Structures are given as C-alpha cells and as structure tokens.
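Structure below; questions to follow.
Complex shown without one protein chain; remaining protein chains in place.
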Amino acid sequence: MDSRWRQIREKGGSMVLYVERLLSLATLLLISFFVFWGIFTAKRGNVPKIRRIPGLEAITEAIGRATELGKAVHFNPGIGDLTSEVAPQTLAGLDILTYVAQTCANYGAELIVTNRNAVVHPITEEIVRQAYANQGVIDLMKPETVRFLSDEQFAYAASAMGIIQRERVAANIMIGAYYAEALLLAEAAAQVGAIQIGATARMYQLPFFVATCDYTLLGDEMYAGGAAVTGDAVRLGSILGQDYVKIVCIVLGIIGALSATLGSTWLNDLFARFGN
Amino acid sequence: MAAETKGGFVEKLQHVDRRILYLVLAVLVAIPLIWPFTLPLQVSPAVYSLYDHVESLKSGDVVLMSFDYSAGGAPDIHPQVEAIVRHLAKKDGVGLVTVGFFPDGPMFAEKVFWILEEAGKTYGEDFVNLGYRAGGEGAIAMLASDVKAAFQTDFRGNDTSSLPLLQKVKSARDFSLIIEFAGGSPGPPEWIRQVQAVYRVPLAVGISTSMVPANMPFLESGQLISILSGLRGAAEYEVLLGEAGKGSAAMSSQTLGHLVIMVFLIVGNVSYFLTRKNSSRRIS
Partner (left out) sequence: MRRELPSVVLFVVGLLLILERFLNVGLLAEVGQEIRTWGIIVAAFAVAVASMNLIVVHVRNVRQHKNVVYSLTLLLALVGMAGLGIATGTDSSGYKFWYNSLLSPMSSAMFAMLAFYIASAAYRAFIAKNAEAAVLLISAVLLMLGNVALGEMIHPNYGAVSSWIMNVPNLAGQRGMMIASAIGAVATSLRVLVGIDRTHFGGGE
C-alpha cells in the first residue's frame, strides 16, 4: 500500500487534487462550514454570549488610568506582517486598536502607536485617524501619534523601549504577533509602572507576557478580542463556529488517544498520509 | 522594635533594586568566561539522534543547512552550527549546501566555512552558499521544488548550474539531511509544511531555548528527527564530538546565571511568606 501512495505522489502531474492534502482540505471546509453557520445564526438574532475576558475589560480601565494621570497609552499591534501565517494575529491587534483609538479619543488620552512593519503602518494610521475623526477630535492627532520605528527587530525594540521610558506611559497594550522583543517592551513598561495588557498566539512569547503583564490573553482569546470589545454579532457568531470545531477536535483527540492506548495508530497514520 | 526591623528587612528582600540583581548576574556570568571550567552534561536523545544521522552519512550524500536567524539570535544558535559543521568536516565526500531565509543568514554561513577549508574541502565541490532569498515560506517551497531555479546565482555570484556540488541536487528530495537553524519565522513549522511533509527528507532543527516548548509536538510526532536547544544543544553535541567549543564554554556561564535567578526567586518567595506571616501575627 505504501508503494502505491508513493507512486501516486511521484506521478503528481496526472492527479489534479493533491491526495496527500485531502484531510487538510476537509479540515478547511469543516472550519468554513461551522464559522459561516455561526455567523448566519448570529445574524438571524441568535447572538451567542462569550465569557468575561479580564484582559479586554482591563483596556478601558487602563486608558482611564492614563487619562487621570495625564500620561500616554502605548499600543503596538505586534511586529508581524499581513502576508505570513501571523497575519491573523496582526489583524486581531488592529481590531483592538480600533477600540483603543476610539476610547482614547473619547477620554482625551494621548495615544502612541508604534509599528515595526511598514505594511501595517499606514493601516494603523488610517484606523487611528478615523477613530479620532469619528469622535470629532482629529486635531489631536499628530505625526508622533502613529510612528514607524524600524523594520529591524531590535532597532524597533530599542526605539519603542526608549519611547515607553521617556514618555513614562501609564498603559502599555501589546496585541499581535511578537518575537524576542516582547519581553524587552513589557519589562521596559513594567519599570515605569505602566499597567500592561499583552496578547499573542505565538507560544514562544506567551510565557514572557504571563510573567510581565498584568493581564494576558492566551492564544485564542486574542482572536475573540474584537468580538468581545465590540459585541459585534458577526464576530461572536464566528467564535461560536470555532467552538464547534474545537469540539470535533476534542472528540478526535479522545478517539485517537484511546486507539493508541489500545495499540492501534490508524488515526495518526490517516493524518500522516492525508493531512499534509 | 527588633520585630519591626526584622520585618522591614524581610520585606525589603521582596523589593531588591533590580540593578543589584543585574550586577550580581553580570558578575557571575562573566566569571566562567575569565576562569573557564566545565560541568558534567547528559546528552539528550534528540541530540544523539542528530549525531547518529550525521555519523551515518556516506560519501556522495549532500546536507542542506538553512540559516534562519539574525545577529540577535546568533549567540544562542551559532555554536550549534559550528559543532555540526566540525562533525561534517570529518565526513569524507559529504557535501554541504547552505541557504538563508533571513537576510543575515548567508553571512553566518560564510563564517563557518573556514572549518571546511581547514579540512581540505573546496568551495563549489564540497560546499556551496546559495545565499538569501526573500519570501519566507514561499521561498522555502521554491527551493524545495527546484534548487537551481530558486537560486540561479549563489552568494558569491557564481552561476549555480556550473557548480559541481549542485549537479547532485535538483530538489529537496536529493538531500540526505536538512538542518534548519531558526531564531524566529520562517522556522520549523514552515520547513515541516513545505519540505518534510512533501518530500519526507529527515529534518532537524537548531533553535533558541525559548522556541523549544512550542516545537516539542513536532519532535514527538516524528516530523523532526532532532531539536537542538540553544547553547545546551551545542554543548551536548560537543560532548559527543569529544571537542569542547563555544557551547561548552558558555554552559558554565549559563549555569551560574540560572543559579542567580533561582536564588533570587527563592529569596523573593521566602520574603513574601515571612512578610505574610509577620502581618498576620501583627493583626492577631
């Protein structure tokens, strides 16, 4: 059987569908089905409720604290881009930025957004500009409000740390894809006594956020962030769909674990063969 | 008064000025660099696995190494590279092709070629530096499907179709072993998706210590044959090689650094519990 699959793979050109990616395609279709079903259900009025996420609720508190102290709020949508696998994390960060910018404009708090990625920079500029315009305070926006610092990771980190410490920001909100500079930024803000909210789905950096931030959103909670702060029915419906997919994954995990315990690895072999 | 003073001192232990912590850490990390000493080290099964794979390479085999880290990650990852290249230098007839998907990558490759030249190997015949290609995962996929189409010239400006070593390889399938050194993204998941899953070539990674927990699932599932973890991975490989190098030298510093952190953790926790006990005693 193995040699047959090898022949099919090597033939390549005569098969239109990549057989070894069938399960990946099925997974994508499954997720799409549940997500759109969830959105459809929510649009028809059946809006799901999600649990409290303390980190998201703390954003308003953090901005309020900054306003009272007369200090700035620092926001960073991660250092990821919009084209790689971390793009959804950057989008989640931009989602929250919309809310942060609106709240800052509403409260009159100074906002500083720093960017490492050049493609993300004009988008953050536009988000902040629109938020300020919607609140009627467009004149509060300066070139220093949204800054591109550097495309080089540690040059960005050094610059952002400098801004955080010179401005002595009262709140530091970091939501997006982070690499090694996460701890540098978080610790710099901790040293000036800022309240910190961190979120990333890059598991390498989550432990550093947990150690340094007052509130941390773990992985999936970041994607729920936009829905949670806006209460938008479409996004909430999408989260419901995601939860159903997780149930399917849990069931498969239990079946796989039981089979493996009983000495059969059929599920593992199936995914190894068709799940590339 | 004595109790208050004691309580005050104990409470102060919870809030030691971080500059004192940094100073103690810096001094203790520097000591082994000035007065080197080695400590015993157990080699992990993952490092044994890579060592055995390299040891089993035969004349005519070609290894691909990808340098996907920048200057920031180099202190943690580059010692692994040196250890493995020293091993490869001892293997007669085994070729090495290097590539980078971080802009700095090819420069780090050039920095280790002296080891191969010292072993009598020649550029173009025994080792080649393809250089850097932008595009992350897409570029990895391109390299994997057709090496010479993805890199028409190498890092030194040579036409890749004229290099003898590259006549032996067309796609990723022609490599006997692929080792990726990663400090970020693109990293192991990208190589697994685009290369290991498609071409089934043995893939090992050398990564910084903080990346190890998140990549353990790939080692457990067999998609990776080995993970080298930061300086410790380099030190373990050097133990197997029987040659001390930068990894072993730095392990002593890293050991003392960890010791400092653990001592301060214990001090902070002891102080916290004693302070809590004192305040509950004062209340009662």
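By letter and in written order, the chains are A and B; residue numbering begins at 1 in each of them.
Going forward, a contact is a pair of C-beta atoms (placed from the backbone, for glycine too) under 8 Å apart; a residue touches a chain by one contact, two chains touch by 3 or more.
In this text, all values refer to a predicted model and were calculated from it rather than measured experimentally.
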Seminar exercise, completed: Which of B:A119, B:M142, B:A244 or B:L274 touches the missing chain? It is B:M142
For this session: Among A:A58, A:A72, A:A92 or A:M141, choose the residue that contacts the chain missing from this document, as touch is defined above.
Result: A:A92
For this session: Using the definition of touch stated at the top, determine which of B:L88, B:L165, B:V195 or B:V212 touches the missing chain.
Result: B:V212
Problem set entry | chain B, residues in touch with the chain not shown (by the definition above) | 14, 16, 18, 21-22, 25-26, 29, 39-42, 44, 70-76, 103-104, 107, 134-135, 138, 142, 155, 209, 212-214, 216-217, 220, 229, 232, 251-252, 254-255, 257-262, 264-265, 268-269, 272-273
Problem set entry | Residues of chain A (touch criterion as defined above) contacting the omitted chain | 12-13, 15-18, 21, 24-25, 28, 31-32, 35-36, 39, 81-83, 85, 87-89, 91-92, 94-95, 98, 115, 118-119, 121-123, 125-127, 129-131, 143-144, 146-155, 157-158, 180-181, 183-184, 186-187, 190, 201, 203, 206, 208, 210-212, 218-220, 222-224, 226, 234-235, 238-239, 241-242, 245-246, 249
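Throughout what follows, only the chains that are shown with their structure count from here on.
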Exercise. How many Å are there between the centre of chain A and the centre of chain B, using C-alpha atoms for each centre?
Worked result: 27
Exercise. Of all residues in chain A, which touch chain B in the complex?
Worked result: 20, 84-86, 153-154, 179-180, 191, 202-205, 207, 276
Problem set entry | Complex interface listing, chain B residues touching chain A | 18, 70, 72-73, 136-137, 183-185, 189-190, 193, 197-198, 208, 210-211, 213-214
